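Note that one protein chain is taken out, while the other chains of the complex remain in position.
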Amino acid sequence: MTHLLAPAARGRRSRVAGRVAARLGSALLVVWLASTLAFFAVHAAPGDIVRVLIGTGPDTPEVRAAVSARWGLDQSLGQQYIEFLRRLLSGDLGESFVLRRPVTDVIGDEILPTVQLAGAASALALLAATAISVATAGRRLRRRVAGSVELTLVSVPDFWLGLMLLFLFSFTLPWFPVAGASGASSLVLPAIALGAPIAGVLSQLMRQGLEEALDQPFATTVRARGVSDLRLRLGHGLRHAALPVVNLGGWIFASLLGGAVIVEQVFGRPGLGRLILSAVQGRDVPLVVGIALMSSIAYVACNTLADLVSWWIDPRLRNPVPA
Amino acid sequence: MTDQDPVLDLSGLTIDFGARRVLHGLDLRIGRGECVALVGESGSGKSVTAKALLGLLDARVATDRFTILGQDAAALDERAWRRIRGRQVALVHQDALVSLDPLRTVAREVGEPLREHSVVPRAERAAEVRRLLGSVGFPGGSRRASQHPDELSGGLRQRALIASAVAARPALLIADEPTTALDVTVQAQVIDLLRALTSAGMAMLFISHDIAVVSQVADRIVVLRDGQVVETGPVEQILHRPGADFTRRLVQNALEPTFTDIGDRPAPGREVLRLEAVSKRFGTAHHPIVAATDVDLRVHQGEVVSLIGESGSGKTTVGRIALGLLSPDRGSVALDGEPWNPLPERARRSRRHRVQQVPQDPLSSFNPRYTTRRVVAEALRAQGRPAGTQEVAAVLDLVSLDADLLDRMPRSMSGGQRQRLAFARALATEPDVLVADEPFSALDATLQAELVGVLDRIRQEHQLGVLLITHDLGLAARISDRILVMRDGVVVDQGTPKVLIESSDHPYTRQLLAAVPRIRTSPRVLR
C-alpha cells in the first residue's frame, strides 16, 4: 500500500510514527523516575529495616549479617539500585517484609475481585454518562436537572453512598448480600457506589463535548442533509464527546483504584483495598511501595494508551500545527 | 408540478428572535437554472434566511407564501422537513474545515446524504461517492477521499463540501458565503464550479457580503441591510443603475483596483525602517518551514508600503520581525538608521515605542481586564507621559473615538470601535513606524472604508511610515506608495501600484490581479 501514498502522506506517516515513539519514550521516562522514587522511598523508610526483618528472633550480629545478606542489604546502595532495576525489568516488584512472599504474587492473589469491581463500575459509569449526556445536551430544562443530579453524584462520598445502599437494599430490603464477593449479585451495590461519582464527572464532560460539537457549523451541514437530531448526536456528536473522556483515561483509572480501596472496605470485599490497608497498617513498606509503583506504571500505560486512542479518534491531533 | 413552477417561491418572510425582528418581509422566487444572490453586510439577516429556508432556525418564522417545488413548506413538521433537507434543498456553508465533520473522512461525509435519502442502492454507494467527487473536480479518487478535512487544502475541502451538498441531487442549493474563506485564486475555481451547477439546471441562492463575487454568478440580486430589503433587480441594473445609496457604495468598493497617484504626495522624508536580507525559518531541522528568505524592505516617513501575499506567504513573520517580537535567523533590521533587530531586549526596550502595531484581531491584543482608559494610559505612561482623563481623551480623539467609551471594556464595544482603539493605542506612543497586519480584514465594507480614511489621515498628520500587511491587492493599490508581492517567503515582485497593475510582467502578480474578484465591465449575459 505504501507505494501508492504521495510523498506528503508518507511524510505524515513517519511523523505520526515519530510522535508515537516520542510519547512512548516519555512514558518510559516517567516509569523509570517513579521506580527510582520507589526504590529510595523504601530505603528512606524510618526505622531499622534489619530489625524489622529479624522480627521476633534473636538480634545478634550473626543473625543481622545473615538477614542482610539474605535481603541483599550488605551491598552498596548503587549495587542494590541496579539489582532493583534488573529485577523490575523481569517483573519482580520485591518481597513483602511481613508476608515474606514476592509482592507480585501477593497482588496476583488479590487483584481479581478488584478488577471485576472496577470493570463493572466503569461500564456502569460510561453507560449512564452516555445516556444522560445524549438526552440532555443543548436542552435547557433537561440540562438543568441533569446538572443538579451530576453535582450531587460528584459530591456524595462513595463510602457513604455504599453505606446507604447497604442500609436500603441489604438491611431494610434483603435484595443483595451484605458482604463478600461471591456471584454477580454481590457486585451490584459496590459497582453503583464506585461508579456513581465517576458517572457524574463523565456525564458533565460528555455533555460539554456534545454541546461544543452541536454548536459547530458542521452540525448545521449534517442536519441540512436531512439527518435527524438523534442520528446527529449518536453518529457525529458522540465521537467528539468521547475525546475528553478518553483524555481522562488515567484519571478514571486512579479514581477506580482509590475508590475501590474504600468501597471494598464498606462491603467487606476481598481485593487490593484490603491488601493495601493491611500493608499500611503493618508498615510493610516494600508491599506498599510495590503496589504504588505497580499502579503508577498502570496509570502511565492508561494515559499513553489514551493519547494513542485520541490520535486515532481525532486525526487533527496527529499533526499539530507548529506554533 | 410543472417545469414552469419556481423551485422556491417565498413572500413576506419575517424572522423574530424574541422581541427583536431580524428580517422584515423578504420575497424570493428562484426558478430552475437560476441564481439569485442575497447581498449584505454581517448582521443584515442573510444567514438566518438560509437556515429558515431549511427549517433549521430556532426562532419565530412567518411567511405569506412559502413553497418548495410547488409544495407548501410553511406547515411542515420535522419529519417532513427531513425528507426535504438534502434531497430538495441543500446547503453549502462558509469554511469546509468547520462545515465538514472533522473526525470523518471525506468519503463518509459525501456518502451520508446518499444513505439518508436512499438515493442509490447500498452496493453502489461507494461508486456514486467517487463519481460525485470526480464531478466536482476532486482529484485522486479513493486515496484522497479517505482523508480527513484538515488534511486537504481549502479548495479541495470546499469541493468536497459541495459534492456532499449535491449528492442527493437537490433542486435548490443554498450557498452561504461559499468562497469567503478561500484565497483569491481558489475562489475563482469554486465560482466556476458553482456556475457549472446552475448551467446544469440547479437553482441557487447565493449568499455573500461581496458584491463582486456575486456579480460573477448571479442572475438577480437582492440587497439586504439590517433585515430590510434595500433593492432588488437583475444583476446588470444593480451594478450599473443602483437605486439606493447603500447599493452604490457597495458597488463602488468592489470596482476594478484603482491606485493612488503618488504625484499627489510630498516626497517621502527620511528612512525610518529598513530590513536587509532578513531570513527566518520555523519547524525542526527535518521539517523546516521557510517563512522569509532574504527580504529587503524600506519604509520612509509619511509613506505606506504594502506587503501582499496569500496566507502562508510569510508576510506576518516579516511584520513581527520589524516589530522586534521575533528575531531573524539572518539579516538585520534598522530603525531610524540605528540597529534594531537582532539586538538584546535590554538595549531595545527604550526605543520600542517608536514601532507600534495594529493587529488583525484587536480584541485579543487588549488585556482582558483593561478598560479603554487603562489600555491607552498604559501606552502613555510607558513613555513617562501624564495619563489623566484629558490626555487619554485627546488620544482617543485622534481616531474620532468618543470619550464616553473611556470606562468600557473593549469586548463590549463594536468591531470598528475596537479597531479605532487599537490605532489610538499605537499612536499614543508617538511612533515613527506603524506595522498594520490585516487591520481591516475583520471589518465589513463600510467600516473598512471609514478606517482606511482614519489611517490615511493619521499617516499624513503624523508623518508616519506605515508597513501594511494584507492579502487584499485592491486595498493595497488604493492606499500604498509601494507594494511588495510575497510568495513562499520570497519577495517576487515590487513597484508602485501603477507600475504593478499596468505593466508588471511577473506571472504571480498577474495571477493575483486576474483572480481579484471584481465587477466586470460587461456582466454575464442573462438567460
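All chains are identified by letter, namely A and B, in their written order; residue positions are counted from 1 within each chain.
The definition used in the following text is that a residue touches a chain if its C-beta (ideal position, glycine included) is under 8 Å from a C-beta of that chain, and two chains touch if they have at least 3 such contacts.
As a working rule, contacts and distances are computed from a predicted model.
Between the listed names "NADH-quinone oxidoreductase subunit N", "RNA polymerase sigma factor", "3-methyl-2-oxobutanoate dehydrogenase subunit VorB" or "ABC transporter permease", the UniProt record for the complex's undisplayed chain reads "ABC transporter permease". Contact with the undisplayed chain is limited, among A:Ala146, A:Val288 or A:Ala306, to A:Val288. Here one chain is not drawn; of A:Thr60, A:Thr152 or A:Ser185, the residue touching it is A:Thr152.
When you scan B:Thr429, B:Thr446, B:Gln463 or B:Thr496 for touch with the missing chain, the hit is B:Thr429.
Checked against the hidden chain, the listed residues A:Gln80, A:Gln208, A:Ser228 or A:Asn247 yield one contact partner: A:Gln208.
Residues 26, 29-31, 33-34, 37, 41, 45-46, 147, 151-152, 154-160, 163-164, 166-167, 171, 208, 211, 250, 253-255, 257-259, 261-262, 265-266, 276-277, 279-281, 283-285, 288-289, 291-292, 295-296, 299-300, 323 are the ones on subunit A that touch the missing chain. Residues of subunit B in contact with the chain left out of this view: 323-325, 345, 348-353, 355-357, 359, 361, 363-369, 378-379, 382, 411-412, 425, 429.
One rule holds in what follows: only the chains that are shown with their structure count from here on.
Our note on geometry: subunit A versus subunit B, Cα centroid distance of 47 Å, whole angstroms. Interface residues of subunit B, counted against subunit A in their complex, comprise 51, 54, 56, 78, 82-87, 89-91, 93-95, 98-104, 112-113, 116-117, 143, 148, 150-151, 161, 164-165, 168, 282-283, 287, 289.
Contact residues of subunit A toward subunit B in the complex are 4-6, 9, 11-12, 15, 216-218, 220-228, 236, 239-240, 313-316, 319, 322.
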